[in-house]
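One chain of protein is taken out of this complex; the other chains stay put.
Entry: chain A
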Amino acid sequence: MSKSIKNISIASHENQDMDGIQKLGVTLGLLGLFIMTLALFNVSFPNKGLWLAGSIFAIFTGIIVYANRTYLNQPEGIKNNGIWHKDLTNRGSWAWMTGIILTSFYIVLYWYPQYLGLNQDGGKSTGIVGFFDPLSYILNGKPASQWFVYGTLYTIAILGLGYKFILKYRHNKYQLIRTISVMFFQLGFAFLIPEILEKLNPEKAYFTKDLKNMWPLNYYFFNDWNLKGMLEGGNLGLFMLFFGIAMIFIISPILTYFYGKRWYCSWVCGCGGLAETAGDSFRHLSNKTDTVWKIERWMIHSVLVFSFVMTIAVIFTFLSNNPEMSFITKDHFIWGIVAFLLVFTGALYLFKRKDLDKDAVFTMLSLVAIIIISLLINYFSGNQNILFIDSNSLREWYGFAIGAAFSGIVGVGFYPILGNRVWCRFGCPMAAILGLQQRLFSKFRITTNGGQCISCGNCSTYCEMGIDVRSYAQKGENIVRSSCVGCGICAAVCPRGVLKLENDTPAGRINSNEILLGNDVDLMDLINQK
């Protein structure tokens, strides 16, 4: 670490703090990326397979060398020294450059894949897409697409930087197991299994094969091409369809009841996986003000309504156009949705009225809005037109605005500027639903340890979801917030052992004390019982 923090020069004073071995690690990693960049600019390598393997190997080796040197030659413990002094992690010029490069990559990936070398006329791809062909043939038997390149890089990022994260928090077994979990789900469920299943079923039309990628995060699950793909995709397709629906209505609610939404958001989810590993260095950049919390409520619930309406519209159109493929008619469908949501929100209102915080109220109002819109859809729509809007264009707009722009470009591209959970906090409709359940029907909470809080603010600073953890801890109040993804970093950085993630009986989970433990017992009784 530099002794001076005034240096903000672009000539990385951060590098000045690295020793030879750390520099070697960074160099190796950059070399791997450089080879890929050369491929992007159409340098044709003779033995593509070897060069690709070499570049991936260089990236992994670089990260391993750097991480080992950085973390293993000092005692175990919290490693946040200099975070706010470093250019890259304090929105300096390196941060902006990284942000711009990531953002540009996403723009090209989503909208101009030809610049990555994708041949859209079915011919042989060039550039970085072509560069990944050898790996793609091995895994799925087809030439690489831009999505294959993306998936591979994504997986490399989670595995490599997951390793770094594990060393950084090696004293903390919760972090260790959680990180191995996200690495496992990314490598197996999101990357290898779908690719291999693709290879085993080459003749079938493409449909989603990532078991853990749930609707509504996976917004195209109910899109007509995916539904058709699954319905016509033999046993595997039907399994995917039923498993996907079971995830939404059975598996997820049960797991969320027992463990809170963390079982998904910080243990399984791919977006969460990237945020927790590659994004860890930026977790402290999330904004903690009340104003931004307000914005969060509006945004995430707008996306929630948008995603529901889009999905309902798409299924509605699908059922109108393909009545022969389903035993449910579009009338059944709409009334089914309305009945389900009515019972659901009605029951919530009846039994949980008192426990609703603002987040939960917003989610409930969103669900009511969806009911009304669904009814309107049924009475004022033709087959293709949903409330005078073409359902296809609604779907495309969702894909464009939410799927690409929000979750990718802003969500990941802005890591170094806005923090690593922008998408999860402001946009993810899945997080909104799991959050409602976490708030109202779950055993999960972060318990505070009596009167031990010293209001230092480490917990709030390092909360990636922008929760002002300290504001609860210093009142001795458990943290039961919709948005908490249960990453456990607040508990890790707390210097006084005040916070603990727990699953316990729902009774007494939401508490509030004016006088903290440790003071006069009579005074506590007098004031806290009111």
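Note that a contact is a pair of C-beta atoms (placed from the backbone, for glycine too) under 8 Å apart; a residue touches a chain by one contact, two chains touch by 3 or more; residues count from 1.
Going forward, contacts and distances are computed from a predicted model.
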| item | value |
| --- | --- |
| Name per UniProt, for the chain absent here [options: "Pyridine nucleotide-disulphide oxidoreductase", "Amino acid/amide ABC transporter membrane protein 1, HAAT family", "Tryptophan synthase beta chain" or "Glycine cleavage system H protein"] | "Pyridine nucleotide-disulphide oxidoreductase" |
| Options A:82, A:399 or A:506, residue touching the unrepresented chain | A:82 |
| Identified contact with the non-displayed chain, of A:55, A:70, A:103 or A:172 | A:172 |
| Contact residue for the chain not shown (choose from A:232, A:331, A:357 or A:520) | A:520 |
| Residues from chain A at the interface with the omitted partner, ascending | 1-6, 75-78, 80-86, 171-174, 176-177, 289-290, 449-452, 454-458, 460-461, 470-471, 474, 488, 491-493, 495-497, 500-502, 514-523, 526-527 |
